[in-house]
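Have a look at this one.
Note that one protein chain is taken out, while the other chains of the complex remain in position.
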Amino acid sequence: MTAEPRYLGARVTRNEDARLLTGRALFVDDVNPPHLLHAAFLRSPHAHARIKRIDTGAALKRDGVAAVYTAADLGSYWKPGPLLVPPPPIKGIAFNLRAQVPLAKDKVRHVGEPVALVIARSRYIAEDAAADIAVDYETLPAVVDMERGAAGGPVVHDDLGSNIASRVRQTKGDYAAAARNAHAVIRRRLVYDRGASVSMETRGVVAEWDAKADKLTVWDTTQGPVFIRGGLAAMLGLSERQVRVVAPFIGGGFGPKMMMFYPEEVVIPWVAIRLGRPVKWIEDRLEHFFATTQERGQIHDAEIALDKNGKILGVKDEFLYDTGAYNPYGLTLPINSQCTLLGGYVVPSYDSSFTGVFTNKPIVTPYRGAGRQHGVFVMERLLDIAARELEIDRAEIRRRNFIPSGAFPYNNEIIFQDFAPLEYDSGNYAPVLNKTLKMIGYDRFLADEQPKLRALGKHVGIGVVFYIEGTGIGPYEGARVQVQASGKVSVATGVGTQGQGHFTSFAQIVADQVGVDVRDVDVVTGDTDQFYWGAGTFASRGAVVAGNAVNEAGKAVRKKILRAAAEHFECAEQDIVVAGGQASIAGVPGKTIKLGELALRANPMRGAVKPGTEPGLEATSYFGPPSGATACGAHAMIVEVDPETMTIAIKKYVVVHDCGTVINPLILEGQIQGGVAQGIGNAFYEQLHFDDQGQLLNASLADYLVPTALDVPRMELGHECTPSPLNPLGIKGAGEAGAIPVGALFAQALEDALDLPRRGVEILEIPLSPNRLWELAGALFKQRGTS
Amino acid sequence: MSEELHQVAVQVNGKHCERRVESRLLLSDFLRHDLGLTGTHVGCEHGVCGACTVLMDGLPVRSCLMLAAQTNGHAIETVESLTNDRDKLHPLQQAFHEAHGLQCGFCTPGILMTMMAFLKETASPSEAEIREALSGNLCRCTGYQKIVEAVTLAARRIGQAGAR
Partner (left out) sequence: MKPAPFRYVAARSLDEALALKAEHGDEARFLAGGQSLIPAMNFRLAQPAMLIDINPLKELDYIRRAGNVLRIGALARYRALQRDAAVARHQPLLAETLPHVAHPQIRNRGTLAGNMAHADPASELPAVVLALGGRMHARSGRGERWIDARDFFKGALTTALKSDEMLTEIELPDLPAKSGAAFLEVSRRRGDYAMMGVAAVVTLGADGACIGARLAYCNAGEKQMLAGKAAQALVGRRGADKYISDAAALAESEIDPQGNVHASKKFQRHLAGVLTRRALQTALARAGAA
């Protein structure tokens, strides 16, 4: 008999909550082995400088200091970090890898790059001693602006001779011909500036070398512990079995906590082995603004060719992409931008090229959305402008260009970040848009409410945008499911978890397969001693890839239960019912056995078993999708602007989302709401301001503005469901969806609120702010007595 | 310089506690390192994020902006004070669990302590009042909506229990 899904799709509250709510969950900074030493890094105050001399003498003399290290002290351990994601096989691709180094040797390339490391009795003393270190720098002109950096002038990596990190061109169809035959060609420059992930928990590493066991344990705030385990073992010359990496509870990841091989991740374990004492480094919030990777600097020169009905004939885009000082993450991010730009639309011809540029700024790697924001921003803005110029309604132009529901799988003919052709697995876009319009009251607002409000002198506007998201990429994840003698079920998987609810969603999947209560399923994630293989939690892939691996392992255990129970009762497997933590013969009262009892019997201590018998009710399975699953959604908002102060009030916010089968709606809602909050931050509050020396001007949470409960509105959510055919559960990822289209939405809605296009002003950049809106449009709203 | 130590006698979660502390030891580090109360989290150390919020004499304060030495003669309550039993959550914790008012959970202890004091002063708060009271605590995961729902639920339950 097949399992009736009882938990899949249900609003199951989370198994992990009790530990977190009572303050008893283990985070990396809570790891305090005896004899612990504390680390502080001395970081470069300059964006670009040569290191002439480092004097650590005074630091070493300070009471409580155990050691001080510079690059020279690392000897042969000093090596640039690995290439984390190789560039995909695209013809004509150019990629110049320059990866970060453990401690800067001859040159520093961004403010905050680590130069020396102090190990002391307390973090307080380590910071005192770091301030004692004298470094003689020869400052160099900084490469800050990516356009100027690409054009010439000072060079971030001397041996490269230029600042060009990469060049990629991907095309489909004949854009030039499309443009020649077009009714309209619209060309714009669109700019997206930098932001930071600002997880509430900063990064941290605790490393402990157990000399007697010959074993290194590293507690690390990483989203990819398995990669870190393998990499550290190789670097340190240890067997992988000698290295255990634990990603315990992580206080938010959002991308920058991926398997980065950050300098601190690489150096702290080395120091712990060398000193034979556990060492802890916890990034402080100031360090976080320099030492943790950032995202988003891109400049697009884009054009769209359309026929007179607003049908897209083609898109051409050339963009610059700011990689920061190093580019260990390959091309994932700009390729996401390149691919996501196509959106849910039929784009018959596409000519897209980008140039990566090294700058003297912190490293750029994926942060929630990972380049997808930019693509959505460019395409949605172009469509808004096209709609205006062709006098077509904003929603209607999108509808006219949607890929029809019968056209899936839909091949976009270019290569995605997972090396596979960009093929959308499934989708049905019009119902998503239509539901959004209905929920926000689009027609009524435009026809009735907005004219009335404008007559009253109010500046209220509406926006609606559509996006797709490539999610759930491979290569694979694995899981082991085991029924214990207690009757409880344990699940282990290699992904780390940072608040996504994996302890619950994976438990739901297994509870259905194995017929137990969801509270009786104990999930372990992020401990390489518990599960050996895996990639990590990123690219909205945890639920899709690991979730399906968990499902496969659950199925295998279910089969074992059926076989064991059938043997026990001497009946046919199809007569067995597994439910409520026990196996029974259908319709025969009294013929039941607890799963724990079956598990015990499956692990006999004496006697003989049949040849080929595997002990226990346990199975390990792996799942790798052939390619990513494509989710979609639409966001809409009504916003009011005070045109004199350019402050905003969001009156209504709607999200309709299609991520295929939903494991847990409660968790999904949280993911979307949190994503939108980050999107709002990105669109209107958060911006990293660098001066022309590469100094960050707002490196504090007082000036880097993470939205508060007063800035994020209540959201109304709607769902559609188009299951993915690429995995048995039909899941698509959801982690990044909330954040992706918000910039495009803000630009459109704010333009509408202030009626800007009619007055000749367009919003072509993100982030925005009151100051920026006033610069763009303030002159239109002058009152006597004010400027 | 060798650091002078101060004798501190402080009531922590109802227990009397005496320690010798350095002048510059922050209350957040004192709670976490010296007393092992790692439920209080450190998010920014400049008084903006609210993760380290604890109650001092019943009022929420940023423990990263106080010195341990300053707590001499005072009473501190941390998230660990809300319940001793993982299976029996405080009504506020229970409401966060039911409404999914937490994701990564890092900001949660600070939010719980802020809301404990808030709900004591505000019996049936409006959504606007809850958001105002939450505005000194940053959360990067939830978008706040389910936190607001959790606090609303907790206020109703605590109010009902009080009325009985």
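Labels A and B are assigned to the chains in the order they are written; within every chain, residues are numbered from 1.
The rule is simple: a contact is a pair of C-beta atoms (placed from the backbone, for glycine too) under 8 Å apart; a residue touches a chain by one contact, two chains touch by 3 or more.
Fair warning: this is a prediction, and the values are worked out from it, not measured in the lab.
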item	value
Candidates A:Gly324, A:Gly596 or A:Pro707 - the one touching the absent chain	A:Pro707
Contacting the left-out chain in the complete assembly, out of A:Ser239, A:Asn411, A:Ser486 or A:Asn771	A:Asn771
For chain A, residues in touch with the removed chain	123-124, 127-128, 131, 284-286, 644-645, 647, 685, 687, 689, 697-698, 700, 702-703, 705, 707-708, 710-711, 769-771, 774-775, 778, 783-787
Chain B, residues in touch with the chain not shown (by the definition above)	1, 3-4, 6, 23-24, 26, 29, 45-47, 50, 53, 59-62, 64-67, 69-70, 72, 114, 118, 132-133, 135-136
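The rule is short, and it goes like this: only the chains that are shown with their structure count from here on.
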item	value
Inter-centroid spacing, chain B versus chain A (mean Cα positions, whole Å)	29
Residues of chain B touching chain A in the complex	2, 22, 24-25, 32-33, 36-46, 48-49, 51, 78-80, 82-83, 86-87, 89, 93, 96-98, 100, 102-109, 112, 127, 130-132, 134-148
Sites on chain A touched by chain B in the complex	13-14, 16-25, 27, 29-30, 32, 63, 124, 198-202, 249-252, 254, 282, 284-285, 498-501, 666-667, 669-671, 673-678, 700-702, 706, 708-710, 712, 714-715, 738
